[in-house]
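All protein chains but one are shown at their positions in the complex.
What follows is subunit A.
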Amino acid sequence: VEADQAAPEKEERSEPSLICPPPRSRSYFPPEDLQSCLESHVREVFGPSLPEDWQQTPLQENRLKHRLLARLAAELGHAVPNSQLHQMRRAGDVLGFYRTPVKDGSKIDELAAADLPPNLKIIWQQ
């Protein structure tokens, strides 16, 4: 019985594939309802204690800040990098951060995809 139980366990545990998976694309484009989405999250996390203009809510308390940023990252798929956490002091800063789109490819990729004159050829794989 023990041998029978051990064998199916080994078969279920598949071998780790040796092919390296492609890296995650860091591209991000802000959705259209960004402002309303952000506002609803801010109200959810901060509850009743909100100044009149929701963009001026100070993010002084670290727990609430972390909660807000974690929810936004989970929903939009784009997280604030550690180096810019200290710049997020108000909800307006977070809004500005999530408004900037992030492009993934290098400039040569963009150039290769854009319209070129017929005598300019870019030879670049990737």
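A few points about this structure:
Here is the rule we use: a residue touches a chain if its C-beta (ideal position, glycine included) is under 8 Å from a C-beta of that chain, and two chains touch if they have at least 3 such contacts; residues count from 1.
Following the convention adopted for this analysis, contacts and distances are computed from a predicted model.
For the chain of the complex excluded from view, the name given in UniProt is "Large ribosomal subunit protein mL43" [choices: "Hemoglobin subunit beta-1-like", "Auxin-responsive protein", "5-taurinomethyluridine-[tRNA] synthase subunit MTO1, mitochondrial" or "Large ribosomal subunit protein mL43"]. In the full complex, subunit A makes contact with the omitted chain through residues 106-108, 111, 116-124.
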